[in-house]
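Following: one structure in structure tokens, then a few remarks.
Just one protein chain is left out here, and the rest sit where they should.
Moving on, here comes chain A:
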Amino acid sequence: MILVRAPLRVSFVGGGTDLPDFYKTHPGRVLSATINKFVYVLINPTPLIDKFTVKYQKTEFVSHPSELEHTRIKAALLDLNFVKSGLEIGSFADLPAKTGLGSSSSFSVALLKGLYAYDGKNLNKTAAAEAASRLEIELIKEPIGKQDQYAASFGGFNIFQFNSNNSVDVEPILVDYQKKSDLEKHTLLFFTGITRPASIVLSEQRSKIEQNFETYKKMADSVYDFKDKLLKGDLRGMAAMLHEGWQRKRMLASNISNSLINDLYEGGLNAGAWGGKILGAGGGGCFLFIAPPEKQNNIRESMRKIANQNQLTDFKEIPVRFINSGTDILLNNQHQTGLV
């Protein structure tokens, strides 16, 4: 049995510049951090059950991977030529899917790291991120970038730079525990209760990259400014940058924001948040705010009220801690051979 754990992530600045339509012309850059919410993938050989068993929200029980409905697992198994039946794959998560915290890519990284381990191969962080990107972008044609796969694989606070030759530079940001804990104390994360697949927003966004090129350039270049503020512990400065970034991002595609999303955001600001943004592609997902601790109860109340008025029954606050872990194989009790 192999158990793999991959963290979700919060992206602060630069989201969208990881799309090839942009980084083929100008380096894309994203600054993000992993949080203590995880996706787990469990892979178990079942020599006595001559089937593929795949368990997620539903359970599939098929003779060949090509019969699977789960697109990522199906594509990964077929691509790796894992067609010999007698294999069980299960997926578990701390949070629902499509919350804007990068969970689908975290799942892909965990899945591939696990499948390779099942095959006796060990993927390093870059290889795992690349394998997951290939699965999602090339094999199942998601219109997404590579920031989430890299964030999940590496873990911690990082700047990822996406180069025109498709390589990715990873620069870890060395934040000490005091700054990190100060940021945590000033951070509020709310799941709006609205879920949407990133692909809907991103498809429109991609088609308009050329006309919004200067905006993307500013977003990509702003990561260093954000990094400086992060290292100095300038929380107000970071909040202002998130706010600015969110204002810019709203202009990039018509469905990134809507009146309900705007109401929620304004509700947070009016209740005392210094700044914030929506996480993920947009259209739903989570709101991240940076706010002084004494205003946080105000903000909670205000957000909850707006959510209730709009029947967002799944609305909830997500307590968050930033972590350094990336995607890890927590358990691997396959027979290992040939290691020395």
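Heads up, the rule we're going with is that a residue touches a chain if its C-beta (ideal position, glycine included) is under 8 Å from a C-beta of that chain, and two chains touch if they have at least 3 such contacts; residues count from 1.
The rule is short, and it goes like this: contacts and distances are computed from a predicted model.
Student: Just by its UniProt name, which of "Lactate utilization protein C", "Phosphoheptose isomerase", "Cytochrome b" or "UvrB/UvrC motif-containing protein" is the chain not shown in this complex?
Tutor: Per the UniProt record, the undisplayed chain of the complex is "Phosphoheptose isomerase".
Student: Among A:T46, A:N124, A:S167 or A:S207, single out the residue that touches the unshown chain.
Tutor: Residue touching the chain left out of view: A:N124.
Student: Looking at A:T25, A:T53, A:N258 or A:S325, which residue reaches the missing chain?
Tutor: That would be A:S325, which touches the missing chain.
Student: Among the options A:P65, A:G156 or A:G193, which residue touches the chain absent from this view?
Tutor: Considering the complete complex, A:G156 is the one touching the chain left out.
Student: For chain A, which residues touch the unseen chain?
Tutor: 5, 36, 117, 122-125, 155-156, 172, 174, 176-178, 181, 323-326, 328-330, 332, 339-340
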